[in-house]
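Data first, discussion second: the structure below is written as C-alpha cells.
The other protein chains are all here in position, but one chain of the complex has been omitted.
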Amino acid sequence: MAKVLMKGNEAIGAAAIKAGCKYFFGYPITPQSELPEYMARELPKVGGVFLQAESEIAAINMVYGAAGAGARVMTSSSSPGISLKQEGISYLAGAELPCLIVNIMRGGPGLGGIQPSQTDYFQATRGGGNGDYRLVVLAPANIQELADLVIEGFDIADQYRNPVMILGDGMIGQMMEPVEFKVPKKRELPEKDWATTGTLGKRKPNIINSLYLAAEELEEHNKKLQAKYDEIRRKEVKVESYNIEDADVVIAAYGTTSRIVRTAIAKLEREGYKVGLIRPITLWPYPYDEFNKINDNCKGVLTVEMNAGQMVDDVKIAVEGRFPVYFYGRTGGMVPTPDEIVGKVKEIYGGEK
Amino acid sequence: MEERIIIAGFGGQGVMAIGQILTYAGMIENRHVSWLPSYGPEMRGGTANCGVIISDEPVGSPVVVNATAAIVMNKPSLDKFEPTVEKGGKLFINSSLIDQKSQREDIEVYYIPANEVANELGNARVANMVMLGAYLEVTKIVDLESIIEGFKKVFGEKGDKLLPINKEALKKGAEVVREQMKAMV
Partner (left out) sequence: MAVVFKKTRGLTDIPTHYCPGCTHGIVHRLVGEALEELGVLDIAIGVAPVGCAVLAYKYFNCDMHEAAHGRAPAVATGIKRVLPDNFVFTYQGDGDLASIGTAEIVHAAHRGEKISTIFINNAIYGMTGGQMAPTTLVGQKATTAPQGRDEAHCGKPIRISEMLATIDGAKFVERVTVTTPAHVRKAKKAIKECFKTQIEGKGFGIVEVLSTCPTNWGLTPEEALRWLEDNMIPYYPLGNFRRPEEVE
C-alpha cells in the first residue's frame, strides 16, 4: 500500500482497522476526537461497530464486555478521560482481557488544558487504577511508528491477554505525516478459548472475572500475573539509541519530545558537542538495561519531558548512580524548544565549549 | 535543505488547507514532511496556524520555531509570527487585510493583495491559493504539478469543480509576486 498523508489520530484508526479491530467504544474529548470520528465513519464499512458511550466509564466497560466476548476492541481518550477509565482498566488487567487503549495526552492536573503534554507517564506506567497490574505502554515518536505500534499493540495484547496502551500527546494526534500501513510480522497468538461466546452446551461456562475472595486464591492470581509481567519484561522491551557509546552527555526522551531532542542534538553536533540519545519506545516494560551501554566517561544523563519530571525516576533507577541525572521539562502544554535543550546540555558541559 | 513554514490567518481563510496541500506536494516529491496545526478553541474565529516542514532529512521537531518562511493572512498573525522568521527568511503578507509594513530588515518581505486578486477571480475563498502561488514562485520548494496533485488529495472529488479557479489563483499569486521580485533586484 502506498504512503498517505494522515493525521496521527486518523492513522491510529486506520491502523486499528488494518489490525482487524472491529469495535470502538469512546467518548469525545480534545485533542483525540478525530479518532472516534474516523471510526464512526470507517468501522461500519468493515462490518464493525462504533458506539459513542454515555461516559468514559461506560466506554471502558463496553471494552471489557467486548474483549471478554473475544473481540479485538479499542477505546481512546485524553488525560482527564483516561483518569475516568482507570477503574475499567484495572478490571481488564485483573480479568486478563486484551484491548488497546489510546491516551492522547494533554496538560493537567484536573481539567488542565488541551495542548500537548506527557503528564500521564506515572499514571500509565505505575498503574492508574487499583491493584498490582501493568499495562504494556507504547510511546511512538512519529506517525509511521504510531501506526506500526497500533497494529503490533493488538498482537501484544492478544499474546499476553493484557491491555496495551498507546501513549501519545496532542502533537502526534494532531500532526500529519506520511504513513504506510504494513502487514506486521506474525506472532503466534493463542486461541481465545476463554471468551464468553455461549457454551452451546458443549463446554463448561467461561467466566470473565477479577474477583477472588479467598486471600490464597487472590495471591495465586497475582503470582500468575507477575509471572506474565516478567515474561513481558524479558521479551517486549523496545528502545532506540543513538551514539551512547561515545557521547559526553546522553539525553533520555520519548515520544514527540524525542524529536525535539534530535533537532537539538543535530545543532549541538554542528558545534562539536558529542550528545547521545536513549529513546524508550516501550515505557513499560522500561528499557533499563540500555543505560548500561552508556560509556563510563559520560558527564551525565539529561531527561527531557513535557512534564515536571516523571520518566526521570525511571532514568535514575536505570543509571543506578553511575552518572548524575539532570532534568529539563516544560508543563501546561508548553513545548520545549531545541534551543532550550541545547542550553541545558551546555550547562552540563560546564558552559560553552 | 529544510524548509520550515508557518502559515497563519483567521479560521476559515484556508490556512490549514494550503499547509496540507504543500505537505502533500512535498511527500509526492519524496521529501520528508510534517504538518502540525494549532488546535482548540482558537480555531473558531481566532487565529489558526500550521507549521509545515519539508526536508531532505527525517523531520526532527515538527514545531516550527525558526521559520524559513511565513505566510500571514491577517494582522494578528503578522504580529505573532513576524519575529519567528529566521534571518534571511521570507515573509508573505496578505496586504488586502494587513495595512502594515514589516519592521524586519533582515528578511525578504512580499506584499500580496490576496483578497483583491481572489475577488477579481470571482471567488474570495481562493485568497489562500493566491498566497501559496506567490510563496511557490519565490521559493520553488515544490513543483506546481505536485501542488495540483496535493490539492486533489486534500479536497478529493468535491475539489474537482474548484480546481480551475484554484489553479488560476496560484498563477495570479505568482504573477503578482514576480513584479515585486523584479522591483527588489
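Each chain gets a letter, A and B, in the order it is written, and its residues are counted from 1.
As a working rule, a residue touches a chain if its C-beta (ideal position, glycine included) is under 8 Å from a C-beta of that chain, and two chains touch if they have at least 3 such contacts.
As the structure is a prediction and not an experimental result, all values here were calculated from the model.
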Visible chains that the absent chain touches, using the contact criterion stated earlier: A
Candidate in contact with the missing chain, chosen from A:V73, A:I172 or A:I341: A:V73
Per the touch definition above, residue among A:V46, A:L189 or A:I207 touching the missing chain: A:I207
Given A:N9, A:T30 or A:N61, the one touching the chain that is not displayed: A:N61
Hidden partner interface residues of chain A, rising order: 23, 25, 49, 51, 53-55, 57-59, 61-71, 73, 87-88, 91, 95, 196-201, 205-211
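As a convention for this text, only the chains that are shown with their structure count from here on.
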Length of the line joining the C-alpha centres of chain A and chain B, rounded to whole Å: 35
Residue numbers on chain A that touch chain B, as the complex places them: 3, 5, 30-31, 114-115, 142, 170-171, 174-178, 256, 259-260, 262-263, 266, 335, 337-339
Contact footprint of chain A on chain B as seen in their complex: 20, 23-24, 27, 33-37, 39-40, 59-63, 65, 153
